[in-house]
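Below are the structure tokens for one structure; questions will follow.
Just one protein chain is left out here, and the rest sit where they should.
Naming follows writing order (A and B), and every chain is counted from residue 1.
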Amino acid sequence: MTTTDFLTRRRSMLVQATGLLAGAAGAAIVAACGGSEAPASKPAEPTKAAGAAPTTAAAKPAEPTKAPAAAEPTKAPAAAPASGGAGLITGPFDGEAKALTGAGATFPAVLYSKWFNDYNKVTQVQVNYQSIGSGGGIKAISDQTADFGATDSPMTDAQLKDAKGGDILHIPMALGAVVATYNIPGLEGTKLKLSGDVLAAIFLGTITKWNDPKIAADNAGVKLPAEDIVSVHRSDGSGTSFVFTDYLSAVSAEWKSKVGASTTVNWPGGIGGKGNEGVAGEVKQNPFSIGYVELIYAIQNKLGVASVKNKAGNWVEPTLEGVTAAAAAASGKVAPDLRVSIVEQEGEKTYPISTFTWILAYKTMTDAPKAIALTRLLWWATHDGQKLTGDLGYAPLPAEIVAKGEAMIKSIQAGGKPAFPGK
Amino acid sequence: MATGPTTHPAMTALPPNARSGDAALTRAPGGVDGDRAFAGATLAAALAVPAILLAVFLLLAIDAEPALTRFGASFVTSSTWDNVKEQFGTLPYIYGTVVTSLLALVLATPVGLGAALFITEYAPRRLRTPVAFTIELLAAIPSIVFGLWGFFALTPVMRSTVEPFLKATIGPVPVVGALFQGPSLGKDLFTGGVILAIMILPTVVAISREVLLAVPTMQREGMLALGATKWEAISGAVLPYARAGIAGAAILGLARALGETMAVTMVIGNSSRKITGSLLTPGYTMASAIANQFNEADNELYFSAVVGVAAILLVVSALVNLFARVLIWSITRNAAQGARA
Partner (left out) sequence: MTGAVIASPYPVAPGLPFTDDSRYRRRRARSQAMAGLIAFAAFLGVSILWIILGYVTVKGAPALNLAFFTERPLPYGEVGGGIAPAITGSLMLLVVAAVLGVPIGIGAAIFLVEYGKGSIIEGVRFASDLVAGLPSIVVGVFVWAALVRNVIGNFSGLAGAVALAIIMVPIIIRTVEAVLNLVPHTLREAGLALGVPKWRVILGVVLPTARAGIVTGVVLSVARAGGETAPLLLTTLGNQFFNWDLGKPTGAIPIQLYNYAVAPYPDWHEKAWGAALVLILVVGVLSILTRVATRGSVR
């Protein structure tokens, strides 16, 4: 134990020394360029000027700002049940950072890129979101190399413990479905039924032809081709992979023992694509292929989407109702930190491969302007942003989750004060 | 080698604005100091290069250490790369790198050597420069553009035409047939090797050309005078003479192939499945594994393992580079000494 401790310490010292050596020139240039940011690892506290006045003023004023929101007639309460919070954020805010960097999940990237594009028009804040995969999001927030991370695979306890900047919050943004999507020439427009067992066998490589009797058994009347199945999986660390493998582990003992569930698993076969985009691209490009992506990627690319058998034994297509039903079925089991898996839930209409998608943020932030900008962004996304979800193939958050998210956003602190200015 | 001549102190310095015949020629403050400062600055710049190299080796070694100590030899001998079970063996990546690079070498060396022979021995004078120039321009195309072309143009052709053809023709042949088994996906080690072959072609051509030009003309003329045909002169006199240098060209191409990242990543299929004998298997090279997994390695051991792959790649490519340079250096040095009449 002590030796490893010593080793680790020596290692990190060496790392820092070498890093400093190699980076001294770089750091000098940052300073010379008047880089507005202090390195994130240092406890910089430029809060006084920027944050003090607005935050104290904004700590409570939920009441006065509620009025304009309610007065706005356009807000349909259906999409965002907690409409009390929508419409709070209407423009730029003094003292907030003008640029934020986020990295992570590709699963919600369609939604996020739309959100952040619109949010830029509302507040002029530039939210640079790079969809590098959930694994990348977890790593970026843990290493503090980005201002926020995004994932559809909740961080493990070990990962949370290793994070450099303290407690990390999982703030749910939306719900979505992971769908098995395929490209079979001749069967365009045909809805295949693929049970969890069959999907597991395909990705394990034990079913190799499309006309395998196991597939045919569930798809009477469909003329399945005698072609090799090309399975497409993710090459990067992926929350979509986690949700999919989590589901396969839940339905197939063989999958659970041989492969397991993670953002990166040891795929027994097939080819890899980078991101949901990459998997959809590969499926589109490769005839007789099958992959798994967020629903919207299949819809946008007019790819086949399989119906899956849920726990109640019904064949269900991936729909927003099915996803919402999964969230409702799991609502009793949601932990206070909102890390939860909602695959293979009970319910007649429940779509079994559903998930929340989260943004990861530090509870205590060192940079107050960024904290203000981030909390405002999160608030906008979980309220005003929810009405954009349906059109893009995601399901809006249930009201009680939005409420829990609100509490989390308000708990984010910078310089010892809550960062969210309330408007 | 051109160290300053040790001159009379009065000669070593001239004030910045001294006109000729100026009395100030005798003493120039800034001269010696300036020289020392300037020499020091260039020395610092020069030393920055080995410093960078050292830092690369050091930092990669430090970050790779946890995985290397944990897995020891099995880090390079195990073919299980499994984040869930925390087992990291890099053999499939090493295998993918070796196979694609060798394939590239096998494809590019004959073509490259042929093109170099055409340029040096066969082409009419006015064709030589344009041909050499055009092939060398291939080297200017960024890796990512090769990747794009490979992704959209090459892989569909490989999947629908080339690979089925090879499976039908070579597939049934014993031994070599094993290289072409399984479904044709278009995204596999074979396509990776082909794109690499295209990318290293200019390197092979350029170096082979230099080496061939260094072969003394007497060699050819002697053979031709004895009544040999042109090909006999080339295969009997030119190629044996240039053999080491051509090997150097090939190995320098290999060094480039080993480290290529983007183009290969886009066509190789990115799969760390078990090693099979077939070239039609999706795989990973070390470089593409790093590109895909580095930003994603979300726990310490996984990260260390990915850096470990980078460390192996670093060492291997450094060794191959060295070897190639020694080979080329020895041939061109001999050529410089030999008669180039």
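Miscellaneous remarks
Keep this in mind: a residue touches a chain if its C-beta (ideal position, glycine included) is under 8 Å from a C-beta of that chain, and two chains touch if they have at least 3 such contacts.
These numbers come from a predicted model, not from an experiment.
When you scan A:Thr90, A:Thr190 or A:Asn301 for touch with the missing chain, the hit is A:Asn301.
The chain not shown here is touched by just one of A:Thr101, A:Thr319 or A:Thr364, and that residue is A:Thr101. One of A:His170, A:Lys274 or A:Lys309 touches the chain omitted from the figure, and that residue is A:Lys274. Take chain B: the residues that touch the chain left off the picture are 1-5, 7, 10-14, 16, 20, 25, 28, 30-32, 34-35, 37-39, 41-50, 52-53, 55-56, 59-60, 63, 110-115, 117-119, 121-123, 129, 131, 133-138, 140-149, 151-153, 198, 201, 205, 210, 216, 218-219, 222-223, 226-232, 234-237, 240-241, 255, 258-262, 266, 287, 290-291, 294-295, 307, 310, 313-314, 317-318, 321-322, 325. Contact between chain A and the unshown chain involves residues 15-16, 18-20, 22-27, 29-30, 33, 35-37, 39-42, 99, 101, 103, 109-110, 113-114, 117, 120, 126, 128-130, 132, 140, 143-147, 273-275, 277-278, 280-281, 283-284, 296-297, 300-301.
Just so we're on the same page, only the chains that are shown with their structure count from here on.
Inter-chain spacing, taken between the CA centroids of chain A and chain B, is 39 Å.
Listed in rising order, the residues of chain A touching chain B in the complex are 11, 14-15, 18-19, 21-22, 103, 132-133, 135-136, 138-140, 142, 158-159, 162, 228, 230, 233, 235-238, 259-274, 282, 285-286. Across the interface of their complex, chain A is touched by residues 51-52, 55, 58-59, 62-63, 65-66, 80-85, 155-156, 159, 183, 185-187, 269-274, 282, 292-293, 295-300, 302-303 of chain B.
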